[in-house]
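One structure is given here, and the rest of the page talks about it.
A single protein chain has been omitted from the complex, and every remaining protein chain is retained in its original position.
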Amino acid sequence: MRELGMLEYLQRIVRRQFILAFRVPSEFAIPISFFIMVLALFPLGFGPVVKNSGVIWIVALLASLLSSDRIFKQDYDDGTLDQLLMSPQSLFGSSLAYIFVHWSQTGLPLALISPLVAIMFDLPGSAILPLVVSLLIGTVVLSLIGAIGAALTVGLRKGGALVSLIILPLYVPVLIFGKASVEAAIQGSFFSPPLALLTALACGAVAFAPFAIGAGLRISMEI
Amino acid sequence: MWKFFHKLGSPPWFYSIAGAILRWLVPITLFLLIVGYAWGLLFTAPDFRQGNSYRIMYVHVPAAVVALAGYYVMALAGAICIIWNMKMAEIAMRATAPVGALLTLIALVTGGIWGKPTWGAWWVWDARTTSMLILLFLYIGVIVLYEAYEDKSGGSRAAGILALVGTVNIPIIYKSVDWWYSLHQPASITFTGGSAIESSMLYPLLLMITVFYSLFTCCVLANMRVSLIKRESRSSWVRTLVEED
Partner (left out) sequence: MYFESLYEVFFMGGHGTYVWSAYLFTSSVILIMVWLPMARLRRSIKRLASKFKVG
């Protein structure tokens, strides 16, 4: 067997993950349904429609949180993760491949459906673009951070609830900048500064999180 | 120089040296704490705007400063633990976590108590208070993570990674002070220029900050000694130590 180049290796991982994901199509539906249903709870709980974009962001956060511990769980259980760690390819790329697939299952649909949600919440039209873009970029960071938590806890028995506790504080900057960009648009000022900061967060996360994820996976597999 | 670091990694040497340090450091620290209390409570003038409630500053600010610094100490220990796999670094990290968490709790509670007469609310959601709260959650996350692992070494390394990730998070949130309209005064002590606090109030504050740093050190060393005894209970140096008593 010839040794795979990095790109081809990543393509194979991504393809495999997508095939696995599509085998259980309801998995796609879970984060979105959760997102919309919880959002619907807010007007019910608060009375007439709450004109607050922060709610959308918080629920996006929660949806990402809940799906985080499943990033590596399936492959840990059936032994694929062992194989992954034993392969000569670096974990940096493999982690990114896993996260990309996870993000396209959770963050991407969320961002694409957010214009609908914006209408549901009676947000002004100027807010829709920053909402979509900030969710697109922000959920990337959320997936990356969630993967760190998942990697650190995948070997533990009670890992699920623990992941939420660990990564929730790390989610806060994303929430701050994401919400700020939508708020800025609603108030009529420029929304690009917070969006730029959010993008900076995303760049930093993409560059550095895979190291933490790889280290976490290695530690978890030792158990 | 390297010999010193080598010795640091040896449990019996560390245990005895920590014990020797604690024997005089704890009484001095507690004494200076009382001095600081008296100075801040009784021997400084009331603030022009806030009256006497500002005296809470003499416990709130030191607790907050050391809580934040302690997180970095913990992350440093975690980094050493990951890179060099030293058992002493593991023990150091586990020792600093609860101390830092308790100091953060002090900062949060005293901050809330200070806030009530000053701003009329027990809690305000501005960036500084929020980042202190997040700091507490970060500490709790680290503690919960290493407790969940049965393998101590793996748990410490996982917690170390988490602590390092958290260190990146802290400045980001903190810098949102400029961003997210806060009620706090801007930082009144800077080490570059003059300070905005009158010097008669500054000196007791600096004393209390030093005292809190010293308290932190005492508690961490004491915690480390307990961990060492427990972990090394089967080794010969513990045996001789216990039988000496």
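Observations
Order as written gives the chain letters A and B; numbering starts at 1 within each chain.
Convention: a residue touches a chain if its C-beta (ideal position, glycine included) is under 8 Å from a C-beta of that chain, and two chains touch if they have at least 3 such contacts.
All values reported here derive from a predicted model rather than from experimental measurement.
The chain not displayed here makes contact, within the full complex, with B. Considering the full assembly, B:H60 is the residue among B:H60, B:R94, B:R128 or B:R157 that touches the omitted chain. Residues 26, 30, 33, 37, 41-46, 51-53, 55-56, 59-60, 63, 99, 102, 105-106, 109-110, 113-114, 116-117, 215, 218-219, 222-223, 225-226, 229-230, 233, 238-239, 241-243, 245 are the ones on subunit B that touch the missing chain.
In this text, only the chains that are shown with their structure count from here on.
Put simply, subunit B touches subunit A in their complex at residues 82, 130, 134, 137-138, 140-141, 144-145, 148-151, 154, 157-158, 161-162, 164-166, 168-169, 172-173, 176, 179-180.
Residue ranges on subunit A touching subunit B, taken from their complex, read 148, 152-153, 156, 158-159, 162, 165-166, 168-170, 172-173, 176, 180, 201, 204, 208-209, 212, 215-216, 219-220, 222-223.
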